[in-house]
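What follows is one structure encoded as structure tokens, with my remarks underneath.
For this view, one protein chain was removed and the others were kept in their places.
The letters A and B name the chains in turn, as written, and every chain counts its residues from 1.
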Amino acid sequence: MNHVLPDLALMPVIELSGVFVGALSGGLAAVRKQFDIFGILVLAWATGLGGGIMRDVLIGVTPPVGIADWRFIAVACLAGVVMYLFNPRLERARRMILVLDAGALALFCVSGTLKALELGAGAVAAVSAGIITGIGGGVLRDLLTGEVPVVLHQRQLYAVPAVVGAVLTAVLWVLGSLTLFTAGAAVVVVFGLRVAALRFRLQAPGPWTGVSWAHRGARRSGRMVL
Amino acid sequence: MNHVLPDLALMPVIELSGVFVGALSGGLAAVRKQFDIFGILVLAWATGLGGGIMRDVLIGVTPPVGIADWRFIAVACLAGVVMYLFNPRLERARRMILVLDAGALALFCVSGTLKALELGAGAVAAVSAGIITGIGGGVLRDLLTGEVPVVLHQRQLYAVPAVVGAVLTAVLWVLGSLTLFTAGAAVVVVFGLRVAALRFRLQAPGPWTGVSWAHRGARRSGRMVL
Partner (left out) sequence: MNHVLPDLALMPVIELSGVFVGALSGGLAAVRKQFDIFGILVLAWATGLGGGIMRDVLIGVTPPVGIADWRFIAVACLAGVVMYLFNPRLERARRMILVLDAGALALFCVSGTLKALELGAGAVAAVSAGIITGIGGGVLRDLLTGEVPVVLHQRQLYAVPAVVGAVLTAVLWVLGSLTLFTAGAAVVVVFGLRVAALRFRLQAPGPWTGVSWAHRGARRSGRMVL
């Protein structure tokens, strides 16, 4: 358990980057729903900080940094303002939101696992906390915009990179090999897995219904989502 | 307050049974929505463990067993896998999901109240925690699949058995009569109430609008839900 993360001062930078790209994806979803500027800010806040707030509540860190640290709130709101001012044309949004989401997923599931481990949570709880940090913001974004969470029905693998990233971080920690470099490598692995799944349309198998019309229907709706 | 529960070692068995049947109902809902295997696992986890996680967060037990105890997570995922492999033909699902849900409701509202009492919560908080444990997973399942929670619009009584089970457990505790036998009886009472409500179509009264078309519309949508 001799973790050797050399430069914890860089930790907030990693976390704030995750908040920023997560909040961008929230702001973009809000723009697409034609929310007003304040709705955009609220959704950017919820998407960028929601996963971390869930993590902190679950591991007993209150108040969570997502409501107590002005830097986190300012970064999330900044992302909302950026998306408000420079939102791309709507037809480009669908792809961009997925890539931003992949970046936030990667940064969050590694940093979330790490934070839980540092606070003394067991390995199982830390992996769970990391996964929830990674997917929580996106789930909140989708619920608040009236969508079924993308993590659930997205046939392009979404949960797998999160699980891989959280487990990888926990294993590195237990082995005492968690440095800024290996943590960064874990982030890259998660992001790469997710983007590869999007790019090559890697699909997780659907339920074994054996009902042909149902399969066809599912594939059709899947295509509409992406 | 001299509780005489003889065999607390059996407590996890009761809880794990609730997790398993709750997670089955979540997995089934995911199958019906044509989620992929990972969506099924996530929804099984959320449905089976969501109520308990809410309870633990509300009574200050962090990290909740639902994210920290690998047995609970494994049982929920096992239920997801079972539902993935052996999901019944879709037309049978509607009734089965309701009965599974009744079982989880019964097990959860009794064990949730009991856990809160054991941890020193007051009777009111324990009853609330028990009700939330009972209905929380199903609410989460419905929100995550884009449905209005069944506990709210379900005219076949749903909240009543949960309240009865939680109050009964708290009363037995205060009377010092809570044994494995009486706890089991409380579970049976809740399950029986819920199944009877489903079987005999016991209906809670709707709002007193006096608008005849509204009543008819409500009854019609109620029929569609079941």
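Keep in mind that, in the parts below, a contact is a pair of C-beta atoms (placed from the backbone, for glycine too) under 8 Å apart; a residue touches a chain by one contact, two chains touch by 3 or more.
Since we're looking at a predicted model, the values are computed, not measured.
Remark: the omitted chain is touched by one listed residue; of B:V82, B:V99 or B:A159 this is B:A159. Remark: the omitted chain is touched by one listed residue; of B:V19, B:I59 or B:V110 this is B:I59. The omitted chain makes contact with just one of the residues A:I53, A:I97 or A:V110: A:I53. In the full complex, chain A touches the omitted chain through residues 30-31, 33-43, 53, 57, 60, 62-64, 67-70, 73, 84-85, 87, 89-90, 143-146.
Counting the whole complex, the residues of chain B in touch with the unshown chain are 57-60, 116, 121-122, 124-125, 128-129, 132, 135, 139, 143, 146-149, 151-155, 157-160, 203-209, 211, 214, 217-218, 221.
The rule we apply is simple: only the chains that are shown with their structure count from here on.
Centre-to-centre spacing of chain A and chain B amounts to 29 Å, using the average Cα coordinate of each chain.
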